[in-house]
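With one protein chain held back, the other chains of the complex are shown just where they sit.
As written, the chains take the letters A and B, and residue 1 is the first residue of each chain.
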Amino acid sequence: MSHYQKLLQIKTAGKSLYKITSKVESVVAESGIETGLCTIFLRHTSASLIIQENADPDVLTDLSNFFAKLVPEDNRLYIHTTEGSDDMPAHIRTVLTKTSEQIPIYRGRLALGTWQGIYIWEHRQRSHQRELLVHISGD
Amino acid sequence: MSHYQKLLQIKTAGKSLYKITSKVESVVAESGIETGLCTIFLRHTSASLIIQENADPDVLTDLSNFFAKLVPEDNRLYIHTTEGSDDMPAHIRTVLTKTSEQIPIYRGRLALGTWQGIYIWEHRQRSHQRELLVHISGD
Partner (left out) sequence: MSHYQKLLQIKTAGKSLYKITSKVESVVAESGIETGLCTIFLRHTSASLIIQENADPDVLTDLSNFFAKLVPEDNRLYIHTTEGSDDMPAHIRTVLTKTSEQIPIYRGRLALGTWQGIYIWEHRQRSHQRELLVHISGD
């Protein structure tokens, strides 16, 4: 067994879900690993990862709307307000989703289901450069 | 170090939590790996994984009731409604739980705590065939 690591820089432009499936798939191809495990790790606390439906964009809109209601951007609800009204909600939304995801590799590709896409969920309003560390192990 | 992969087919019959601890434990035994890491990955976006209390079934009922209130099945709340009133809530409930779980292997067995069971949480009403990919690495 061997392993492979690569740091990806992902530019985000405001609160949204950014599909990164093909970027991660490219690193898997580069690694040359046929059977193994791919871990993606986001080095941030106000953006997160999810694996979700890759077909109907309405699903992503509904997800965003749900989280907007569940974790309101209202400074009166929080003590930590100095970094803007979107910062504390961003931390909470990150806690409710994922900082890392693991996907097995089968025959040289991510073993995702037909409808699964990988997304970075940017929870901050302004643009950010986000670092995603991809770690792959296998044969 | 070596690794082992197996795809399990799990039949679900409506919204419920299905205990799969022994099925995963069987794959660990088959793999012959004594010390390592077991990753389970569900290839779906409207069913999910959790590790929870394996003793009192009331815990599972309370979990289901909590999620039913937190993420209502009410089409007026969502844009994505064409696949039924349980589909968009299923996506949201999946995002709030897990698509993969990792459990270390110690002395040839999953190193779960005494009260931990592994569950597939089916969030759709009708029966589904769910695919769970088990990936094990170690010695």
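Just a few scattered comments:
Following the convention adopted for this analysis, a contact is a pair of C-beta atoms (placed from the backbone, for glycine too) under 8 Å apart; a residue touches a chain by one contact, two chains touch by 3 or more.
Small disclaimer: the values here were computed from a predicted structure and weren't measured.
Of the residues in chain B, those that touch the hidden partner chain are 1, 35-37, 50-53, 56, 58-59, 61-63, 66, 70, 96-98, 101-104, 106, 111-116, 137-139.
Against the chain not shown here, chain A presents residues 1-3, 5, 39, 41, 43-45, 70-71, 77-80, 88, 91-92, 94-96, 98-100, 102, 131, 133, 135, 137.
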